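One structure follows; several queries about it will come next.
Shown here: the complex without one of its protein chains, the others still in place.
Coming up: chain A.
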Amino acid sequence: MKIVFELNGIKQEIDCLPDSRVVDLLREELGHTGTKEACGSGECGACTILVDGVSKLSCLMLAAQLQGRSITTIEGMSSGKKLHPIQQAFVDKGAVQCGFCSPGMLMATVDFLQRNPAPDRQQIRTALSGNLCRCTGYQKIIDAVESAAAEMRDEL
């Protein structure tokens, strides 16, 4: 089937099987390998993308569900060369180790900070509990989200 959607601000028209998974579509057909897959069954959050601004697991979505939607992946997070403040905070605060969970963490954080611009650490922990990280112990990720939230509030 033919589907039309927006990917990182650019209109896409593609032919695909309606039951192909969105994560495969992004990675294999569209070359957007920033979206990772680590479990394929909705348990780890590595494949998180934004669909109309809301975080979704792309391993649990089928291509047909993209029709008419606007998608953001990690590749579309920063505008131009300047990193998004959340990305910058992840680098500055040491929230990245192997980095395989990072794109999903970042996508989930964008969604979360839109809903809660001034979270405390416990709220951040709760918000990111669907995103597994095996390297960091989460502490520096929480630090980064806390710092990015403050930065983004200042910018407003």
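Here, contacts are C-beta pairs under 8 Å (C-beta built on N, C-alpha and C of every residue); 3 or more make two chains touch, one makes a residue touch a chain; residues count from 1.
Quick note on the criterion: contacts and distances are computed from a predicted model.
The complex includes a chain that is not drawn, and of the options "Xanthine dehydrogenase, molybdenum binding subunit apoprotein", "Ferredoxin", "Cytochrome d ubiquinol oxidase subunit II" or "ABC transporter permease" the UniProt name matching it is "Xanthine dehydrogenase, molybdenum binding subunit apoprotein".
Touching the missing chain, out of A:G53, A:G68, A:P117 or A:G137, is residue A:G137. Here the missing chain is touched by one residue of A:V4, A:C39, A:V54 or A:A118, and it is A:C39. When you scan A:I3, A:L25, A:V51 or A:L106 for touch with the missing chain, the hit is A:L106. Hidden from this view is one chain, which touches chain A at 24, 27-28, 31-41, 43-44, 46, 73-75, 77-78, 83, 87, 90-92, 94, 96-103, 106, 121, 124-126, 128-142.
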